[in-house]
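A single protein chain has been omitted from the complex, and every remaining protein chain is retained in its original position.
Chain naming follows the written order as A, B and C, and within any one chain the residues start at number 1.
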Amino acid sequence: MNRRRLATGVASAILLCAALPLSAAEPIKIGSFLSVTGPASFLGDPEKRTLELYVQKINAAGGVLGRKLELVIYDDGGDPSAARTFATRLVESDKVVAVVGGTTTATSMAAIPVFEEAQIPFISLAGGIEIVEPVKPFTFKTPHTDKMACEKIFTDIKKRGLAKVGLISSTAGFGASMRTQCLKVAPAHGIEIVADERYAPGDTDTTPQLNKIKASGAQAIVNADFGQGPAIVTRNVRQLGLDLPLYQSHGVASKSFIDLAGPAAEGVRLPAAAMLVAEQLPDHDPQKKVVLEYKQTYESTQRQPVSTFGGHAYDGLMLLVQAIQRAGSTDGVKIRDALRATKGFIGTGGVVNMSATDHMGLDLSAFRMLEIRGGDWKLLY
Amino acid sequence: MTPATRSKIALLGTLAVLLLVVPLLFPSAFHLRVAALVWINAIAALGLALLMGLAGQVSLGHAGFLAIGAYATALGPRHLGLDPLLSMLAGVFAAGILAFLVGRPILRLKGHYLAVATLGLGILVHLVVVSEVAITGGPDGIQVPRLVLFGWRVVGPEIWYAITGVVLLLATWIALNLEDSSTGRALRALHDSEIAAAVAGIDVARHKLLVFVVAAVYAALAGGLLALLNRFVTPDVASFLRSIELVTMVVIGGMGSIAGAIVGAALLTVLPQLLTFFHDYEHAVLGLAIVLFMVFLRQGIVPGLAGLFARGRRA
Amino acid sequence: MAEFLQLLFAGLTVGAVYALVALGFTLIFQASEVVNFAQGEFVMLGGMVTVFAFKAGVPLPLAALLAVLVAVAVGLSLHRFAIEPAKGATVVTLIIVTIGASIFIRGIAQIVFDKQFHALPAFSGDEPLRLLGAAILPQSLWVLGGAALVVVGLRLFMERTLFGAAVRATAANRLAAELVGIDTRRVLAFAFGVSAAIGALGGILVTPVTLTSYAVGTLLALKGFAAAMLGGIGNPVGAVLGGVLLGLLESFAAGWISSTYKDAVAFVVILLVLFALPQGLLGRRAIERV
Partner (left out) sequence: MSRLRGEGLSIAFGGVRALDGVSFSANAGEVLAIIGPNGAGKTTLFNIVSGLYRAQAGRVFLDGRDVTGLPPHALAALGLARTFQNLQIFFRMSVLENVMVGRHLKERRRLFAELLGLPSVLRENRESRRRALALLAFVGLADRAEDPAQSLPYGALKRLEIARALASEPKVLMLDEPAAGCNPVETEEIDRLVLALARAGIAVVLVEHDMKLVMRISDRVLVLDRGRVLAEGRPQEVRADPRVIEAYLGRHGLQTAHAA
């Protein structure tokens, strides 16, 4: 009895996930795989909320090409192998026309071959430069790269007349990848990395590492990480009374960082997308309208502070929708061609100008330099 | 024919039929990929089942060996210009050597102490692949070149389904042979009483080491296949959670049961795909399912169901 | 000197949390031989419930009390609905049960709460105390003091109360305890309840320093388990010693050897200790009788 119930349960569940035949005049299926749980859930969660929110809004406004959008989201838990399985499932079982997703560089890289082979446009939401360099025919990305963040920070440090930098990064994906990029571009900016300290994700105390940075004669500290790490590093820096300029990365992309770090966050600088300072943008700034709208929509419906991660998903979805409209088709190659022809798209991350050789389309101007003052972001330039 | 031989033929036969039938029932590339992942996980779980189920030695760091196989397959071509297949075999060999070297001191420990020592071993491997970015690519992972055999590009889900299926069949056959041999009996004996086994002339330390090496080799083989299938490796293969997942496969399927390891691997690989239906509740349901399975079939699925079946027949 | 003190305090603070988790492991292990991998989830619940109650306007002490009660309720349910029904299963099976339970608790927590990180205000301000050039957070002292109180209180309870004696008797010999009329089921339920409370308390104390989220439990369970084994499982003093040592090892390894490989240093030391003392630092040496 028990056994039979188990068997029928499993069988029906398998049937559920098996592909159902598609009939004509169906909604346009857009796929996504995100790290909604696991170590990168901090990123994946707002991405998922954003996609669901805006697909709903687009459908309420009549859909795309007169058809509704249907969103299929899978949670890869941050595991690249799972990401690849879900990518296969999106292509083979769900028959999606395009994919917006891939929270981390690792999950994106694992999934890319599947989409390339199936000729399905894929807009990644991860930072790693290797996603679009070298350019792959069907792969795009919306976030700024780590390399850009390093360059922006180093430029600012140089401007202050400093040169010796203590680097402290997480060993997890985001931090490790940014560390590599920073080490690579430092010499070109006349920056000397005098300390290169690391900590593991989940570490709750970084004073030993910061002590070493203190002893190294660094003139500024750069921290590459997202989530809880930057808040802890920021608090520890103040705790140790280290009176050095502290730079965070664009991984610190939400107001919650200021809440977590508390008063210690005063004076911290970071490169970030315009969204964090939506209200402070000058009225003539082309991004102002877009970011304000997104911010208000997100915060009023989700009851949590907006983050640039959700913004990446917004940009990805909008880029795709506009491309489908321009292409007037759901054919993979046509959408790809339309995506590639994107010019002057205004997103939360910046103004996007794609080309056959640039599948990200952002430049350094997309990053703003912010400083935390009085418990809020202050736009420097 | 002895009972052991009979059950050996029954299991291998069932597995062979399954290998042939699955592609007919589920021909999509997605289903074949999931099936290939089941076969790969089953290979790793089989090795662990020999270590845990047969010999009663726990390993909470088995993903470390999985990672050695996977990374060897990626690193050989990248840094040494080796053929991926050759690199994979080298990785399997390296995992065996590592197991041999660290096995002797570690396996002197018993029970939970053995668990924490193997846990440490797994974490060390994970740390190395995460930290040595210049060699391993770090957390963002590393690409694995496509396998080319005699000028034939090994590509496509059907092909990988077949390859992994055949390797699993061989791995199962070997595991069954080991179980029903002098060495296998010695392992089962030391599981129950190390003292009685030693007094019966069994070199306990040597046999533990041997099965540890075999389990490491199985895991590394599975890791290599995973790398070739995904054509991409990240440190997640070495993570603590992956080790726990492997142990759960063995226990949920039924410790000491070769068939159980395969069933457990199938369950834990397919379940997450089925649970996407529950959206946000996926993890809660997965956790609940594990608890319920263990509470109601505490010996594991295969021995548990066999017991229910036998009782039903007697009644 | 300043650097040494800094590393020492960093290690002690982290170590105190490991010690509390290890203590939770030990209590349950003593009563049942179960290694409860859901132990880290109690720490998570302690932090998260306090944060959410506090944000909802509940005063901090009340929020903390609520968190402890929630964790205890979860601990007792874990015993009642997962451990008790699986009674008689092998040790490994029970471990898998607790792992399943921890996935379940985490799965529920991510729905009930959220996936963001959260902080609590420090109990006595954020201004560090200066001691011979080292900067020490007042909250670290709370953590250390709280942990010490828990350890001492537990010890007194075990030695001075009848129920404590019953727990010790069950730990020493379950069968004999049952024969003299001790309800070992209640002892085990009690062990789960107290472990949950200790874990939750740790979570509350440490959240102002380390922040918390629905996912912090896994890593703590892993470190706490390692600490308990380093000290010698089944020995409360060993658990505390193991926890503090692990924290110090990580801190000094990060400060003096390599921050990249600090966890590796910690585990290599644990391996070496176990090779020399296969029962951990203070574990009982078992003589097998035949």
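Definition applied: a residue touches a chain if its C-beta (ideal position, glycine included) is under 8 Å from a C-beta of that chain, and two chains touch if they have at least 3 such contacts.
Source: prediction; values computed, not measured.
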Self-check item: Among B:I135, B:I159 or B:I174, residue touching the chain not depicted
Solution: B:I174
Quiz item: Of the listed residues B:L15, B:L60, B:I142 or B:A189, which contacts the missing chain in the full complex?
Solution: B:A189
Quiz item: Which of B:L20, B:L101 or B:V199 sits in contact with the chain that's absent?
Solution: B:V199
Quiz item: Footprint of the hidden chain on subunit B, which residues?
Solution: 2-3, 173-174, 176-178, 180-186, 188-189, 191-193, 195-204, 210, 256
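As a convention for this text, only the chains that are shown with their structure count from here on.
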Quiz item: Among the other chains, which touch subunit A and subunit C together?
Solution: B
Exercise. Tell me, please, which chain's centre (mean of its C-alpha atoms) is farthest from the centre of subunit C?
Key: A
Self-check item: Computed distance of Cα centres, subunit B from subunit A, in Å
Solution: 34
Quiz item: In subunit B, what residues contact two or more other chains?
Solution: 131, 282-283
Exercise. Among the residues of subunit A, pick out those that touch two or more other chains and give their numbers.
Key: 37, 171, 198
Quiz item: Can you list the subunit C residues touching subunit B in their complex?
Solution: 35, 82, 85-86, 88-94, 96-97, 99-108, 110-111, 218, 222, 225-226, 229-230, 233, 260-261, 263-264, 267-268, 270-271, 274-275, 278-280, 288, 290
Practice problem: Over in the complex, which subunit A residues touch subunit B? Could you list them? | Solution: 2-3, 10, 13-14, 16-19, 37, 74-75, 78-82, 84-85, 88-89, 91-93, 104-106, 109-110, 113, 128, 130, 171-173, 176-177, 179-180, 198
Quiz item: Can you list the residues on subunit A that touch subunit C in the complex?
Solution: 36-39, 41-42, 44-45, 171, 197-200, 202, 204-205, 207-209, 211-212, 215, 227-228, 231-232, 235, 238-241, 256, 259-260, 262-264, 304
